[in-house]
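Since the structure comes first, as C-alpha cells, the remarks are kept for the end.
A single protein chain has been omitted; all remaining protein chains appear in their positions.
Order of writing sets the labels: A and B. Residues in every chain begin at 1.
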Amino acid sequence: MNDRLKRRKTRLFAVIAVTAVMVCSSLTWRQAHLQAQVPDQTDASHPLSDCGRCHTCANPRPGNLCLPVCSRMQVRTAEFKQQQGPDFVLLDIIRSEDEGVDRFGPVPFDHSGHADFAAISGGCELCHHYTPERQAHPSCRTCHPPELQRDDIQKPSLKGAYHRQCMGCHREWSHNTRCDACHIQKIGEEPGVITAEDALGHMTPPIPEPETEIYEPRSEPTIGTKVIFRHAEHIHRFEFKCAECHRGDNCARCHEAGKKHVQKIRTMGEHHQDCSNCHAKDVAEGGNCARCHWSEGQPSPLPFDHTATGWPLSRFHKDKSCRGCHKKIPYTALDHDCGSCHTDWEPDTFDHAVTRQILDENHSEFDCEDCHEDGAFDKPPTCTECHDEDEGIAFPAMRPGPVVKP
Amino acid sequence: MSEHVLPVPVNRKFFTRGVFLLIVLAAIMACIAVYRFLFVGLAGATNLNQEYPWGIWISIDVATGVALAAGGFTTATLAHIFHREHYHAIARPALLTAMLGYTFVGIGLMFDLGRPYNIWHPIILWHGNSVLFEVGLCVVCYLNVLYIEFLPIVCERFQDDLRFPAIARYCKWLLPILGKVMFLFVIAGTVLSCLHQSSLGNLMVIAPSKFHDLWDTPICSLLFLLSAFMVGFPMVIFESMYTAWCFKIKPEMEILSPLSKYTLFFTGLYLAVKVTDMLIRGSYVYLTEGSIQSYAFTVEMLFGVAVPFFMLLSPKIRNTPRLLFIAALLIVLGVVMNRVNVFLIGYQPPYATVSYIPSIFEVAVTIGLGATLMLVYRAIVTFLPVISHPDLVARKA
Partner (left out) sequence: MGVSRREFLRVVGASGVAGSVVGVATSSAEGSGAVVPSDDLMGVLVDVPKCIGCRRCEFACKEAAMQASAARGETKEAERFKPDAIEAFEDKSVFDDEGLRRPEPHCYTKINRFPNPEQPDKPFFTKVNCLHCVDPACLSACIVKAFRKLDDGPVIYDAWKCMGCRYCMVACPFGIPQYEYDNLWTPQVRKCTLCADEGNPNKGKVPACIKICPAEVMTYAKRSDLLAVAHEKIRNEPDVYQDHVYGEHEVGGTSWLYLLPHQYSIEELGFLELDSKAPPRLTEAIQHGVFMKFFPPAAWFALLGSMMWVSRPGADQDGEPTGEGHH
C-alpha cells in the first residue's frame, strides 16, 4: 500500500516535472523569439517630410520661396581677390558663459597673413564658404549665432564655427590645441589695446626650407633612378612664393619637414603636375627628362644656367631678379631687343650713364646707330664711322668718355 | 521505515587537532577582517578592479554559499512537506548547515560590501525591479525562517537544564507553540528558497554583453533552481558522511542510499535541461573555442554533472559509502564550479586589460569563512541535539 502510493506519487511528480520543463523551454524560446523582433522606431526625420525645416512660410511659391538666409551649407557667388579684405580683425564677440569670467580672452586675427597662404589649401572660400547672391560677404554671425543653446542646432554656434574653421587646419600642422596659440589669455589684468602686433606674436615659427631634395621614384624608373629638385633655387633665385607651387598641399609637408608623411598614391600626371606648370615642355612626351632625372653613378643635373638659354647674363642682368625681366609664369624666352623690356629707353631721353659708360661732349650728340651698328646693343660698338682703325682708336681700348666705377 | 532515533548532542571532546587548525584559519580571517575594515578597505585587501567588481567573495562566499545551503530546504521539503519520516534523521543537520551557510553568506557579503554598515538598506529601500533586491530580501526572510526552525533544537537542549530555570521554563512554554506553527515556516522556507535560488541565476542575465554565451541563457534562473535541487541531497550526503568520519561513527547508508535516488532524478533533470538549452541556443559551438571558458564549462558539465549522474545510475555505487561519497562530492564541486563559472569565469568585461586573480587576503577570508563555519557546526552538534544516530544513542545510554 505504502509502496503503491509512493510509486504513484513519484510518477505524478515526474510527469509534472517533465511537463513543466517542456512548457518552460518552449515558452522561453517563444519569448526569446518575440524579443528578437524589436519594433523599428526609426526615421520620422526625413527632410522631405518636414517642409518647415527650410521654408519659413506655409505656402512657398516661385518668387517667394521663404527661404532663410542660411538655407544651405555652401553657396558661392562671388570671386574673392587676395588682399581684398582687412589686414587685421579682432575677434572678441564671444564671451565665456561663465558669469563675469572670460577664461580665454579675444583673438587677434591676422587676416592678410591667412589670405596669403589661403591658396595653398582651399582658398578664401575655405572660410568664406557662404556668399549668397547680393550678400557678397555676410558676417559669420548671420548664420552662426553666438549662443551655445540655440533653436537651430543644424549649424554650430559662432564659437564652434570659429574653432572648427581654425583648428581644422591649425591642429593639422601644429599638433597643438593650446588656447593661447590664438587667444590672448587674460591673466589678472586687462590686456589693453590689441593690435596687429599681438597677432604677429602668435605666428607659427619659421618653417625650415629644404635646400635640395632628391627623390627616388617608387615606380619603375625608365629614365634614371633619381630625381633632383632644388627647392632653395626655386624660392630664392626664381622667387616663387609658396602658394604658387603648393596648391591643395598637405600642411605637414612643410610644417613637419623631415617627418615621414603619408601621401596618397598618385598617377604619373599627378606626380608631375607641380613641375609641369612651368616645365611643361620638359615633362611632355619627348621632353627633356634629364632636367631632373638622372641615374645613380652619373653626375646629377646641374642647376639652372642662364647661358644655356642662349643669353649669358651680362653684368647688368646677372643680379636682376628673374621676375624683373620675366613678368609671366612660367618664365619664357625674351626678345633680345633691349627695347622689348626697356620700353622707356628713347634716344632723346636715354641717359647712357646707366651702362656705366658716360659719353663725353664729343659723343653725346650721336645717334645710337652711329656706334651701335644695326641696333645690336649687345655687341661692342664700332668706332669706324668717324675714327680710323689704323690710328688704334677702337673699343674698348679707347672709350667715348669716362667710366662709372661700379 | 526505520525506527525513530532521537537527536542528541554528540558530546565528544571538542578540541582536536583538526579543530585547532580550524581555529588558526578562523583567527587569520579575523586578522584580515580588522585589516580590511579598519585600515586598507577593499583596495588593499582585494584584487578587485573597475572591470571586475565581483571576485571570489561574491562568487564563492555568497553565490556558492547559497547554493550549497540548498540541502536545508530540499531536506525539509522531503522530510516535512512530503512527510518522508525516514529522512527525519538528516533534517536537523541539514537545517543546521543551511542556517550556518546563510549566516556565513551574510558575513561574507559584509566583507565584500563597500559600505557594509548599509547592509540593512534593502529592507527599507525597496526596489522591485532589481533582481538582487529579490535575492536579498528572500535571503533575509529565509535566514529568519531558518533561525525560527532552529529554535526548537535550542529549546530542547535547555528545557531540562536546571542551571537556567527561567530559560527552561520559557523553552518549555515555547516548544509546543513552535510545534504548532512550524509547518508555516517550513513551507515558507521552501518557497523563499525556490525564489532566491532561481533569482540568483537571473543576476548575470542583465549583462548579456559581458556574460559568456555558454552560460548566458534566459532560463539561467531555472538552471540555478534545478542545480539547487540537485546539490541539496549530495551536500547532505557529503556532510553526513564527513561528520560520521569525524566523529568515527558509521555512515547511515540506509538513509543516504535512498536519498541518492532523488539526486539521480534531479541530476538527470538538470543535465537534460542544460543540454536542451545548449542545443536550442546553439551555444555548443563555443565548446571548441579553446578558451578557459570552454574548458571550465566542459569540466563543470562532465565531472560535475554527467559523471556523477552515470555513477548514481548504478545501485552498487549508491550503496557503497566510498563511491557514493565521491559521487556526492563531484556534484557538490560541480555546482561550486558552476557558480564560480557564472559569476567569475564567464564574466568577460569588454575593456578589461588585466584579468582578476584573487588576492591572498581574499583566498584566506574565503577559507577562513569555511573553517569558521565548520568550527561553529562542530560546536553546535557537540552541545545541541542535532545529530541522530543509533551509535550515539547507544553510547549515551
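Note that a residue touches a chain if its C-beta (ideal position, glycine included) is under 8 Å from a C-beta of that chain, and two chains touch if they have at least 3 such contacts.
Since the structure is predicted, the reported quantities are computational estimates derived from the model, not experimental observations.
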Chain not shown: contacting residue from B:72, B:108, B:136 or B:152: B:136
Selected from A:76, A:128, A:159 or A:352 as touching the chain missing from the view: A:159
Among B:23, B:81 or B:376, the residue in touch with the chain that has been omitted: B:81
Identified contact with the non-displayed chain, of B:187, B:307 or B:326: B:187
Per the touch definition above, residue among B:219, B:271, B:345 or B:392 touching the missing chain: B:219
Footprint left on subunit B by the chain that the document does not show: 38-44, 46, 48-51, 53-54, 77, 80-83, 85, 109, 112-116, 118-119, 121-122, 125-134, 136, 183, 186-188, 190-191, 194-195, 198-199, 202-210, 218-219, 221-222, 225-226, 229, 347, 349-351, 353
Contacts of subunit A with the absent chain, listed as residue ranges: 1-2, 4-5, 8-9, 12, 16-17, 19-21, 23-24, 27-28, 30-31, 34-35, 38-39, 41-43, 45, 47, 73, 97, 103, 148-149, 153-154, 156-157, 159-161, 163-164, 167-168, 171-173, 175-179, 250-252, 256, 261-262, 264
